[in-house]
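These notes are about the structure you will find just below.
Just one protein chain is left out here, and the rest sit where they should.
The chains carry the letters A and B, assigned in the order they are written, with residues numbered from 1 in each.
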Amino acid sequence: MKRFALRVMTAALSVAIATSLAACGSNSAGSNSPDTSAAGSTTTETSAKPSETKSATVRVWTLWTDPTKDSNAAYFYKVLESAKTELANITIEHDATENESYKTKLKTAVAANEAPDVFYSWGAGFTKPFVDAGKVLPLDEYIASSGAGDKILPGATDFFKFDNKTYGIPYSKWVAVLYCNKDLFDQNGVKIPATYDELLTAVKAFRAKNITPITVGGKDRWPAMFFQNALALRTAGAQACVDALNKTASYDQPAFVESAAKLKELVDAKAFNDGCLGLTNDESAVPFTEGQIPMYYMGNWFVGNIMGKDSKVADKVQAVAFPMVNDGKGTSDEFFGGSIEGFCVSANAADKDAACKTAGYLSETMAKLTADDGGLATWKVDGVDESKINALAKQIKDLTANAKSYVLAWDTFLEGADAETHKNLVAEIYAGKKTPEEFAKEMQKLNEKK
Amino acid sequence: MERVLSNKKAICFFILPALIIFIAIIIFPIFMSGYYSTLQWDGIGKSKFIGIDNYITLFTNHEDGFIESIKNSVILAFLSVFIQLPISLVLALVLSNKVRGENFYRSVYFIPVIVSTVVIGQLWMKIYHPGYGLLNTFLRNIGLDSLAKEWIGSTDTALGAVFVPVVWQYIGYHMLLMYAAIKSISSDIMEAAKIDGASSVQTAFRITIPLIKPILEVCVTFAVIGSLKTFDLIYVLTGGGPVHATEVPSTLMFNTIFHKYQYGYGSSMAIFIIGECLLLTVVIQKLFRMKKA
C-alpha cells in the first residue's frame, strides 16, 4: 500500500509536467485541428456519392420519440407510414430523441459532420450557427424546381432565411395560449383572466382555496421562460422585443424590467406549482390534464394531449390569449410563437435530391395533417373538413385569425450560449436570486458583448 | 532465463496492447483537451487561439457559476469523508466483529452500489417529487406537512437533496473495502487484545483503525476524487439546476460543451478537474503521512 501511495504521488508529478508540456504540444496538434480536416472529408464524401435516386436511404432525426407524445408526433408517425408508399425509392431511417437531449445530440452531430440527411430544426438562432458553418444545404433550388414555392405560405420561411437563402421548410406555426380548466374556474367562482390584474386575482383566489394556480416545468427552463417572454410581449410590445433580440434596442428599459417584475410578482404570489424548477415540462403537464391545476401556458401542440385518451380535461379547457397588461405597449393581435419548426437538409447529405425530396414531403404532409386537425399550417392546404376540427383547436385558430405579428420564443431566437444565459436568468427570477433590474441589465450584456 | 525474461519482443507483446489503448483513450485526449482549452471555439465554426483566457474566465466570471460548482464539489467531498466514511467504518467494524447475520447485512448494504446510477437517480427523482413523491407523502402522512419541501426544485434544498443519494449509494462500497481490510488483520492480534481485556471500542481505536490505515487512505482518496468527478446522479436528478444550485464541475463542463457550445471553455474546465483531482490526491497522501510521523 505504501508503495502504491508513493507511485501515485510520483505519477501526479509527472502528470503535472505532462500537462504543462501540453501547451508546447499545441502547435503540432493545431495542424491537425478538427475543422480543417472535417472540411476535407466533406468534399470527398459528397463528390464520391452517386446522385441517382436508386432506392436511397435517408436518415431523418426528429424529437418525436413516440406517436402518443403530442399531436405533431402523431402526424409525423402517420407521415412516416404514408411515405413508405408515396416516396417510392426512398427508405426513411428515423431516429428520435426527446426535446432537450435532441438539441444536444443534433448540435454535436452537426459539429462532427455526423448530421443525418434530414433533421427537424428550429429556425432563427438554433439553425444559424449550422448555416454559418456551412453545414446546412440551401433549399431555394429545390423549392423553385419542385413547385413548393407556390404552396408555402408567404413569410413562412422567414425564420429559416439567412443571407437571403432558405435553409429549412417549416410545416406549421405555433402559438402559445393560456389553457384554462373551465370547471375549476367555475367551481371556485374565478373569472378566466383577460388582463394581468385578473390573472393575479385568479392566482390569489385559487391559492386561497388551496389549489395550485399555474403549472410550469422549470427544470427544462424554456416553459418557465415562456412567462417572461409573454409578459415582455405585453409590456414592451412585439416590435420592441424583436428589436432587442436583434440587438438593435436595449433590454435595459422599463418595459423589460417590468416584464420581469410582473413575473416576480406572480412567483411571490405563489402562482406556480411547488418545486416547479425541479420538474420537466412533461411532468408539469400531468396535474393539468389530471384536472388538478387550472392554468397551463403552452404551445398549441398541447391540444393533442388535452384531447388525448389519458386526459381528464378534454372538454373542460378554454384557450385564451396571454392576459393583457394595463398600459403595456403590447396589443392583443400580437402573439407568442411563430413558424419555427421545420426540416433542414444536411450539406453532407449522401443523396441530396432524395434528402430534399424527403424534407419537402415531410413538411408538406405534416402541414396538411396539421391543417386537418385545425392547427396552423404554413402550407396552403385545400379541402380541410372544418367539422372534424376539435373545438379547442378551432378556438385557437379563431383566436389567432387576425394575428398581426409573432414573436419567437427567445431561446430559439438567440444563439447557443446567449439562449442558455437567457433561460438561466429567467430561472433566477423564479428562484428569487435576481431582481428585475438585474435581469434587464444582464440581458443587455448579451447585446453589448460582441 | 534472464534472456527469456528480457526478450524485447515478448515485452512488447505483453505491454503494447494495454499501452496503446491507454495512450489513445486517456493520455492523448488529455493533451487534446489541453489544446482545446486554449481555444475560443464553438465546435462548429472556426476556432481562435486565446491562450489562457479561458482559465482566467473560469475564475473571474461569476455568472457561469464555476466557482460555485467547485464549492459544491468540495462540500460533497467533505460530506463523503466526514459522514459517508465514518458510517462505512462503523458498519465495517460492527460487521467484522462476528455479528449475527454478518453476511446478510454485508450483502444488503452493498446492494445500492451495484445498481445503475441512472436507476438510482430516476428513483430518487420520484422520491423527491413534490406532489407524489415518497418523501413528501411520508412527511404528510405523519403530520409533518411543514417539512414537506420542494427538494430538488428549490435552490435552497436542492444541493442537500442531491447529495443524500450520492452519499447513500457508496456507503456499502467503502464499508466492504474496510471490512475486507479488518478481516485480513491477523486474528492473533485481535485475540491478544481481547485477552488483555480491551473493550470492542478500545480494540477498534487502538488496534483495528491504525492497522487498516492504508485502506482508509484509499477510501478517503476514492471518496474525495469520486466527489470531484461526480456526474451521473446529478446529471439525472437536476442537470445542475435549478439555477446552478447543484452544479458540480463535471455537469457544468458538460453543459458548457454540449449546451452552450463553448468547446474551448468547457475543455478548460475538464483540465481543471484533472488538476484538482491530482492535487487533492497528493494532499491526502501528505496528510496521512503527517499523521504517521
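Just so it is clear, contacts are C-beta pairs under 8 Å (C-beta built on N, C-alpha and C of every residue); 3 or more make two chains touch, one makes a residue touch a chain.
The rule is simple: contacts and distances are computed from a predicted model.
*Asks:* When you check the chain that is not on display against UniProt, which of "ABC-type sugar transport system, permease component", "tRNA modification GTPase MnmE", "Methylmalonyl-CoA mutase" or "CaiB/BaiF CoA-transferase family protein" does it turn out to be?
*Replies:* "ABC-type sugar transport system, permease component"
*Asks:* Looking beyond the chains shown, say which of B:15, B:67, B:83 or B:283 touches the absent one.
*Replies:* B:15
*Asks:* Which one, A:114, A:315 or A:448, makes contact with the chain that was left out?
*Replies:* Among A:114, A:315 or A:448, only A:114 touches the chain that is not shown.
*Asks:* Considering the whole complex, which of B:67, B:134 or B:189 touches the chain not shown?
*Replies:* Considering the complete complex, B:134 is the one touching the chain left out.
*Asks:* Quick one: say which of B:89, B:177 or B:223 touches the chain that got left out.
*Replies:* For the chain that is not drawn, the touching residue is B:177.
*Asks:* For the full complex, which residue in B:70, B:148, B:162 or B:215 touches the chain that was left out?
*Replies:* Here the residue in touch with the unshown chain is B:215.
*Asks:* Just checking the interface: what residues of chain B touch the absent partner chain?
*Replies:* 1-2, 4-8, 10-11, 13-15, 17-19, 21-22, 24-26, 28-30, 32-33, 36, 91, 94, 98-101, 103-120, 122-124, 126-127, 131-132, 134, 137-138, 141, 168, 171-172, 176-177, 179-181, 183-184, 191, 194, 199-200, 215, 218, 225, 228-229, 231-232, 235-236, 250, 253-254, 257-258, 263, 266-267, 270-271, 273-274, 277-278, 281
*Asks:* In the whole complex, what residues of chain A lie against the chain that is missing from view?
*Replies:* Its contact residues with the unshown chain are 1, 4, 7-8, 10-12, 14-15, 34, 37-38, 41, 61, 65-66, 69, 95, 97-99, 101, 105, 108-109, 112-114, 280, 282-283, 285-286, 289-290, 310.
In this text, only the chains that are shown with their structure count from here on.
*Asks:* From the C-alpha centre of chain A to that of chain B, how far is it in Å?
*Replies:* Spacing between the chain centres: roughly 35 Å.
*Asks:* Using the touch definition up top, name the residues of chain B that touch chain A in the complex.
*Replies:* The contact residues of chain B facing chain A are 27, 30-32, 34-35, 38, 42-47, 49, 63, 128-131, 149-155, 158, 214-215, 217-218, 238-239, 241-245, 255, 258-262, 271, 274-275, 278-279, 281-282, 285, 288.
*Asks:* Which stretch or stretches of chain A touch chain B in the complex?
*Replies:* 1-2, 5, 8-9, 12, 15-16, 18-19, 22-23, 25-26, 29-30, 33, 35, 103-104, 107-108, 110-111, 129-130, 132-133, 135, 218-219, 221, 273-279, 283, 287, 416-417, 420-421, 424, 427-428, 430-433, 442
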